[in-house]
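Please read the structure below before turning to the comments.
Shown here: the complex without one of its protein chains, the others still in place.
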Amino acid sequence: MTQKLLTGVLLVFTFAAVSIAQEADISGQAVDSLPPPTVAPPSEATAKDTPNDAGSSITITWKRSPDDLARVSGFIGYDISRGTSPEGPFEKIGDVPAGTVDDPELKAYLDNNTVDGTGYFYLVEAKAKGAVSGAVTSMAVTSSQAWFNFGLINMFIATVFMISAILYYISSAKAGKKLYIRKIAGLEAVDEAVGRATEMGKKIFFIPGTQDMDNVQTIAGLTILGRVSRLTAEYEARIDVPVSRSLVMITAREVVKEAYLSAGRPDAYTDDMVYYLTDDQFGYAAGIDGLIVRQKPATIFYQGAFYAESLILAETGNSIGAIQIAGTAMPAQLPFFVAACDYTLIGEELFAASAYLSHEPKLLGSLKGQDLGKIVIIAALIIGFLIQALGIYNFASLFRVAGG
Amino acid sequence: MKRGIPLIIAGVVGTVLVIQYFIPHTPFGVLNDVFSDWFSIIQATAIWLGALNLIKVSGDKVYKRKRDWQFSLVVILCFLLMVIVGFFFSGGRRFLDPGTPFSLLYDYVYSPLVAMMFALLAFFVGSASYRAFRARNKEATVLLIAAFVVMLGRVPLGDALTGWLPDWLHLSVISNWIMNVPNLAGQRAIMIGIALGIVSTSLRLILGIERSYLGGE
Partner (left out) sequence: MASEKTKAFLLKMIGIDRRIIFIFVFIALSVPMFISIDMNIPTSPEVEMLVETMEKLPDGAKVLVSLDYDPSSEPELQPMAETFLIYAMRRNFKIIVIGLWPQGAIQAERAKAVAEEHEGKEFVYGENYINLGFQSGNELVIQRMGSSIPAAFPRDYFGRPVDEFPIMQGVKNFSNIDYVFNLSAGYPGTIEWVLFAVDKFGATLGAGNTAVQAPMIYPYLGKQLKGLAGGMKGGAELEILTSLEGRAVKYMVGQTFAHAVIVLFIIIANIAYFATRDSKKGGVL
């Protein structure tokens, strides 16, 4: 609003000055030969191959026009043009608006449509009302693909370290080294929960989360389903697994069928134990709630990824007096499960479940590797806190993940 | 053989996708996109399996007049209604314009039903809080006080009650501090543990140590 007012005032003064000049013949010139509007050009235009990428990209940077920095009224922005020789011709490829007060002196533009191996020159032109002036990059730049993204070097080191730690402890567990794992109350209670359902003659519901097979939590949930199904087969209890995703339905059927087979009860298994409801989040929650209220299962497992439906499901289960064991790695949903369920596997306990329930050395070894990773992170936090608090070094920058 | 091939596929694909994260060069750089597209295609196609299963299970319940078969009938009718309207009577390209059959079903059936399910949370939070927030021990007491502060601090009532106190004692300020400091620290710690758990689980899946998703041990 203020900008428009200023522009209007400037125009009025300009016209007034022109009229006075005409009358008094100060300049001796006619109105239609006013000097053309001008704009200060940008400077230091440079282009370079965008690093750590898959090619076809060049980054152009330039120092903003003094008119842009001074926020002169009428300044519009910059046109970016590209050519294969410094004299042109240049073809416009994009534009960038004027900077704001908080923007740095240097502006950048990403040309993502280059042909690798072709040399390009770029023209960066500042635009104001009716005026254009530009700067050309001084040398040809070609884009190329990188074989390694050095912006992710810290991630690479962390990945190699974690994989090595886990593999080391897996191999030492295979070699017979005894590994301690603390009690996880939720997993200790699985037997009791399945037994309770058997005694009461009521069903067990297993809800493997609301996400698909590409979510690790769903896989972790299905791992627990395998163990629970084996118990239900042995105890001759009935289990229902209503799912939210078709691929989960297919996988869960395999898991339950194999569990019944390994328990020596293949005849007790039917495909109808695992059935699909809907992909829709709250449609699924409504369906589960209806099943819980009507069928009144004795035991309900919630193992996987959940969102807002977590409390709806858990409270409904609580209202019918079912014993509920939940496990999720969704931090926002953990408080709801803790409040409404009898036992909750918190975060990584869900992923530790398969190791815990099977006590297989290889799986236990991987947990130990995880713990080593945690120790390193804790040490980094303490060291980093001290270093940064004392102003010695920006330790956090070592953990920044650059774009790739 | 039955489990060998899936294990090999999981191992190879998992390893390649980990490596490709660090290598932008073709063909590695595009692998993530390619595999994700393949997964989306499989996922979308698999919806038919789920839908058919839903109709089969519900139809079976209705046909055999099993317990609560009426609810299964409602499922089938609603499913068919949405499919028929969506495919044949949606209103064409301008299906979002007010008054089209699709729009009517979305605005007056689907939206209110979904909003209603979410609204249940308001009531369930009340009953869950009533049950959970009891000062049974020191930790539960701290939790209780934090819950009071945040619940009152997130609404104007908190500042109305503590407006006469110095700024730093206003419930909204303390509530913001609780959310931004101890709550955030706890969330971050849990997220770090979860991330490590995911790394470990993923490695076990890639190496074939974790095979339960294939069925059995």
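Just so it is clear, A and B label the chains in written order, and each chain counts residues from 1 on its own.
Following the convention adopted for this analysis, contacts are C-beta pairs under 8 Å (C-beta built on N, C-alpha and C of every residue); 3 or more make two chains touch, one makes a residue touch a chain.
Since this is a predicted model, take the numbers as computed values, not measurements.
**Student:** If the hidden chain were put back, which of A:N112, A:S172, A:Q295 or A:S358 would touch it?
**Tutor:** If we include the chain that is not displayed, A:N112 is the one touching it.
**Student:** Any idea which of B:I19, B:V83 or B:A135 touches the chain not displayed?
**Tutor:** Result: among the candidates, B:A135 touches the missing chain.
**Student:** Determine which one of B:I42, B:V114, B:A146 or B:A195 touches the chain that has been left out.
**Tutor:** B:V114
**Student:** Check the options A:T159, A:Q281, A:S358 or A:Q388 and report the residue that touches the missing chain.
**Tutor:** Final answer for the missing-chain contact: A:Q281.
**Student:** Residues on subunit B that touch the omitted chain in the whole complex?
**Tutor:** 32-33, 36-37, 40, 44, 93-94, 96, 98, 106-107, 110-112, 114-115, 117-119, 122-123, 125-127, 129-131, 133-136, 144, 147-148, 151-152, 154-157, 159-160, 170, 172, 176, 179-180, 183-184, 187-188
**Student:** Can you list where subunit A touches the absent chain?
**Tutor:** Spelled out for subunit A, the touching residues are 3, 93-98, 100-102, 108-110, 112-113, 281-282, 307-308, 319, 331-332, 401-404.
To be clear about the criterion, only the chains that are shown with their structure count from here on.
**Student:** State, to the nearest whole Å, the distance from the C-alpha centre of subunit A to the C-alpha centre of subunit B.
**Tutor:** It comes to 15 Å between the two C-alpha centres.
**Student:** Along subunit B, where are the residues that touch subunit A in the complex?
**Tutor:** Of all residues in subunit B, those touching subunit A are 18, 21-26, 29-30, 39, 42-43, 46-51, 53-54, 57, 60, 67-68, 71, 113-114, 117-118, 120-121, 124-125, 127-129, 131-132, 187, 190-194, 196-205, 209-210, 212-217.
**Student:** Quick check on the complex: what are the subunit A residues that touch subunit B?
**Tutor:** Interface residues on subunit A, with respect to subunit B: 52-55, 145-149, 152, 155-156, 159, 162-163, 166-167, 170, 212-214, 216, 219-220, 222-223, 226, 245-247, 249-251, 254-255, 257-259, 261-262, 272, 275-280, 282-283, 285-286, 290, 294, 308-309, 311-312, 314-315, 318, 329, 331, 334, 336, 338-340, 346-348, 350-352, 354, 358, 362-363, 366-367, 369-370, 373-374, 377, 404.
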